[in-house]
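Inspection log for the structure reproduced underneath, given as structure tokens.
Every protein chain but one is kept in place in this view of the complex.
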Amino acid sequence: MGAVRRFVLRRRGGDRWHWTDVVAWTWLVLGLILMLGPAIWLTLSSFKTRSALNEFPPTLLPLTTETRMVEGYEEPLELYRVTLEDGEERVLAQVRRVGIVAQMVDPDDPGERIDVPIAAREPVRTTELATENYTEPLERFAFLTFFYNSVFVTVMATVITLIVNSMAAFALSKYQFRGRGTVLIFILATLMVPLPVILVPIYVVINYLNLFDSLWGVILPTVATPTGVFLLRQYMLTIPDELIEAARMDKASEWKIYWRIILPLTAPALAVLAIFSVMWRWNDFLWPLVVLSQRELYTLQVGLNAFAGELNVQWHYVLAMTVLTMLPVVIIFVFLQRFITSGVASTGMK
Amino acid sequence: MTEDTQRTTSATTSTPWVGLKAAAFWPLRLVMDLVDRPLAWLQATFGQRAMVVFFLLPNLAIFGIFVMLPLVINVIYSFTGGSALFLDERVGVGFEQYQTLFDCRDFTDPFSCRQDAFWAGVYNTLTFMLLQVPAVALTALITALVLNREMRGRGFWRAIFFFPVLLSPVVVGLIWKWILERNGLLNALLNGLGLEGTVWLGDSFWAMFWAIFVSTWAHMGFYTLILLAGLQSIPRDLYEAAAMDGTSRPRALLRITLPLLWPTMLVVLILALIRAVQIFDEVYVLTGGGPGTSTQMLVQYIYQTGFAALLRNLGLAAAASILMGLVLMVLTLLQLGIAARRSREVAG
Partner (left out) sequence: MSDLALASVIKRFGDVAVLHGIDLEVHDGEMVVFVGPSGCGKSTLLRIIAGLEKASEGDILLDGRRVNDISAADRGLAMVFQSYALYPHMSVRQNLAFGLENSRMPRREVRQQIEEVARMLRIEPLLDRKPRQLSGGQRQRVAIGRAIVRRPGIFLLDEPLSNLDAELRVVMRSELAALHKRLQATMIYVTHDQVEAMTLADRIVVLKDGRIEQVGTPLELYNHPDNAFVAGFIGSPRMNFLEGRVAGVGGASVAVVLGPDDATRLDIPLDADDHGVRVDDRVSIGIRPHEIVLTEETGYPVTAEQVEQLGNETIVHTRAEDDTALLICLDGQHPIGEGDRLGLDLAHASLHLFDPQGCRLGGQVKAGRGVRPATEAAS
């Protein structure tokens, strides 16, 4: 407890509040609310029923009006807390609403009909999660397909990326050959060609290769990442050459050396690249948007965008599916953020 | 990295883990050993050189086919017209596409241009660049300065600010679109404070404002990390020396921190500029380019001209993307130049 207290109250001025301390703490708290708030609001909203979403002002938590089965009525009736004319408060069930008057009955004694002006009543609400927002799109609206497509693309792309990039990194780090510098510059150059500039021609190439409107068309152009090659190369440079030379003396083929020695030793860097690749491919938008035209092949990002771009946006589904799309990245973040932030800082400084 | 290596190796030497790994990798091992046969033959026949080529080939092939080749094709395409997809069916039209793009009565009024959507894209992107880049650099700077203080839990706060960077642009756009709805959270909060809300994304000024805001929100954490690394490379005893020199805190910030941080800040500005020129994803999801074309960016123009419009005009889109590429090339060369000068300075 003492450590927590010291942490919270830690100030620059020692014992007194310096104005920079106030500014700093305000910024941090504001940052916390602003950075996490929207995603939390998204998640809370995604559990609200369709009608609850239309409410204004919106409630913080997903709430629904409690209902109860009342004798003599087929459907469960909504419960309201009512202030009667004599000031008494009772919980009544609403039968129907006619204009500004609500016809209500006592749920325990349903005989008598009581008319209550709607202004005098307040719904009895409980927190309830509208999980149908999640199940229905997966069952009825192809979102499960979108999900599978995203998973397929991400997994395939990551596996291929790891293999292809590590092979190139191996060649560039452990072999001396003429033109090595040129190759490095070549790869560096590709780092400088952003997607929008070559959007049109890659599309042509994809069509030429008959990969248009296929998931492989989404995957293939993305697997050779210059960042990945450099990242792996840097790491491989630290592997002692003697290991390779010893293996060669043992008559191991180069492929065996790559596969049995280099790759296992590069595992930490491969892990970092894998995390990056999963994030990049899962979040890709523009390229899949251009390549895919069949709805059945849409990845989650493209499908979500299409769904959200319809005329009558079905927010209760869109919100839920957005949370689902966000989930894998959040999970990776929670468990592995240290890898990511340290990796970014070092490559960014390059 | 070393810390993680240690953790990985210690974790993997415990027996049950080793067994599990072996089982999981067995099919993969089998495949790779099968591959080994022909490759060993390749190596035996053509020497080690062949293996080097083999290792490099997939990567270079992808780069070549999907990056370099398209770059070349793009230039050629910008000189062609017609609606055919493949080059052999297209018609050469010389500079006509470029002329179309630049056909304007009054360059300051997009609507006087033949390709008004292009110029709307250019101006919007320019506006975006001029406003978003300083915004994201400033907020990242403040955050980095705050995080640079001696505090425990710095990793926690760093992660908090980095969180939005990980979200996909679609998610980012939708999160904020929901908040900015007429019946959304923002209006609810404003009402609670007694203020009037409005249809934010239906107003051309506010739509651009929010596009900039959301984009800043989504990317600030990334630049914060870079600036923080830069701040932490400033030796602490410089601040102590400044204190002994009788320097007040604001003056130390101005005369010591910022000048020494400037090289890093320059990197951040260039990176942010490069990204700003290419802005599309989150803005497209947030506003769709609207209302009207008030938030339609250059990349959206390229996308729509080349792919989404009913009459796709690949040549025009190619020309527009070439122009954008030229701007980006200038910026990227600037970035390289700065990086080269920095490494020379550090070495000297």
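The letters A and B name the chains in turn, as written, and every chain counts its residues from 1.
Here, a contact is a pair of C-beta atoms (placed from the backbone, for glycine too) under 8 Å apart; a residue touches a chain by one contact, two chains touch by 3 or more.
All values reported here derive from a predicted model rather than from experimental measurement.
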*So which of the visible chains would the left-out chain be touching?*
B
*Which residue among B:L130, B:L189 or B:L238 touches the omitted chain?*
B:L238
*Per the definition of touch given earlier, which of B:R114, B:R182 or B:R255 contacts the omitted chain?*
B:R255
*asked:* On chain B, where is the contact patch with the chain that was removed from view?
replied: 235, 237-238, 240-248, 251, 255-256, 259-260, 348
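Basically, only the chains that are shown with their structure count from here on.
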*From the C-alpha centre of chain A to that of chain B, how far is it in Å?*
18
_Footprint of chain A on chain B - complex, ascending_ = 1, 4-5, 8, 32, 35-36, 39-40, 43, 48-49, 51-52, 54-56, 58-60, 62-63, 65-71, 73-74, 77, 85-87, 142-143, 146, 149-153, 155, 157-164, 166-171, 174-179, 181, 183-185, 187-188, 191-192, 217, 221-222, 225-226, 228-230, 249, 264, 267, 271, 274, 278, 280-281, 285, 288, 298-299, 302-303, 306-307, 314, 317-318, 321-322, 324-325, 328-329, 332, 339
*Going by the contact rule at the top, pick out the chain A residues touching chain B in the complex.*
7, 10, 12, 20, 23-24, 27-28, 31-32, 34-36, 38-39, 41-42, 45, 54-58, 163-165, 167-168, 170-172, 175, 177, 183, 186-187, 189-190, 192-205, 207-208, 220-221, 223-224, 226, 229, 235, 253-256, 258-259, 267-269, 271, 279, 282-286, 289-290, 301, 304-305, 308-309, 315, 318-319, 322, 325-326, 329-330, 332-333, 337-341, 344-345, 348-350
